[in-house]
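This is the structure I want to talk about, given as structure tokens.
The full complex has more chains than appear here; those shown keep their coordinates.
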């Protein structure tokens, strides 16, 4: 059953998507994916969010750049958890635009913001939430983190021996 | 006939509204005013924007702070001109959040951003747009700018004589 | 049963706590509260995090200012969801220090960051997560958001009539 | 009849111009184009602005970088609408210089600022203004936005099928 909806504001955010996909797939979490723009296709977005909630989707991961309204507009249409990823890719100069647009939501409509281009962490945050009601997923998440620790230890060992 | 719709994202943005009101009233432009939140009342916002356009409203002035999605979401529902005012009031530290959220719209959905708390300039910009089709308003706008010039000259004279 | 642990990095972050408390209390979510510093009392922090998880706490809300390591260090000791609140109070100038310290976590150890001093949103995000496994809480959350909408509508009505 | 004047502060801003041109041409809006520097050729600029207004130009689009005085100086010479585009190209580091120079105009002399390098949105904003007095242009603008929506839907469809 699909529990996570991954929404990109534009196809220029696909690099973020790849990281989300890799983690969710590795941990056995089913998800669906969409490109829907908060500003260009607002009606499609509302329809999708409401429909996804009624089909049983449990949380949203939304990646967007610039004036990144996507995660906030999703949160305006649902009280499910919404995880926002500031996407910083093509635009040459700034980066605070997407961070602050996603982070500084008004009281009452929360978005859980992760770091710039933080697709992996968005997925892991989603997994940590779903794992609250899924003991088997919790086990896989712990194994993932254990594996991450082992990788650091391997790099540390090699670095000491270099 | 009402030609301008002034929308605040929250009642903490009323100081911006006062400046908008003063200029529009002084120049004889009829307007209506609302408090509608892009994030807390998204359906009311869409309904209002679509309705206002069909009632003959010609442009929107939208003031909002923090993750200021309001002007952009209005622009997503209409192709009328939308003027956005970054409101920076209570929040003690930042200011770039509302500037960048309003300014950095994706290609295809423009917002005309004015300066921080720039209610007066938002109103004057609105007037300059409406004046394109209203010769009498254009005259009043020119008189307003002439008056502004005279005020600077007065201050200059007094400053030289101090 | 206690499902949320609220941790402050210092007693100067109590204003954030008040907002968290108000929302969690209003929505009937049980929580416990602590002041533990990531930098001054690191052993106490680890002991607490590990203990809280084993006592059945389901997620952490952590508020901290300056070099705000608290949410990240909690996340390093648990795979439960951790919500971080950048606290900006006494320090006169900056604000990006706590935002970026909390937001820019390395891949593998996510923190769900909300806006500056966003105690209310941290609590609502926590509730939206817990509500995934608690139909009664979900109802209360929806009622809370409905109430929020009504408040905006009231303000809007009064503003139009002023 | 020419209704839009596009002015660049320097020939290094031509990339912005290309986007403006594409949109205006696609929507059938006649325009003229100039390179005039606010700082290097101030007299030519004033003469041009005053002349353009008397020839029937209805609004200005001005793109400039660094200490981007161009849009503001144009606005000082006319009460027609002026749309400013912060151009960020060659300079390796900053970007806030042109944003803030264009955005933070003093009360009384408004500039409608769009996002960094936002040539497309500057043109669409111009079109939305001109469309207030031109029903056929309004129709073309709506079709343009409809087309934009369809493109997002196409990308969405392909993304789901990938």
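The first chain written gets the first letter, and so on, giving A, B, C and D; residue counts start at 1 in each chain.
The working rule: contacts are C-beta pairs under 8 Å (C-beta built on N, C-alpha and C of every residue); 3 or more make two chains touch, one makes a residue touch a chain.
Owing to the predicted nature of the structure, the values given are computational and were not obtained by experimental measurement.
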Taking the 4 displayed chains as a starting point, can you state how many identical chains form the whole complex? 8
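Going forward, only the chains that are shown with their structure count from here on.
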To bring subunit B onto subunit C by a C-alpha fit, how many degrees must it turn, rounded to the nearest 5? 90
Based only on mean CA positions, could you tell me how far subunit A sits from subunit B in angstrom? 34
Averaged-CA centre spacing for the pair subunit D and subunit C, given as whole angstrom: 43
Subunit B residues touching 2+ other chains are 37, 40, 66-67, 94, 103-105, 108-109
What residues on subunit D touch subunit A, complex-wise? 88, 94-95, 115-116, 145, 148-149, 152-153, 155-156, 159-160
Touch list for subunit C against partner subunit A, complex: 19, 58-59, 79-81, 83, 99, 103-105, 107-116, 118, 120-122, 124-125, 128-133, 138, 141-142, 145, 148
Quick check on the complex: what are the subunit A residues that touch subunit D? 8, 10-11, 32-37, 40-41, 44, 66-67, 91-94
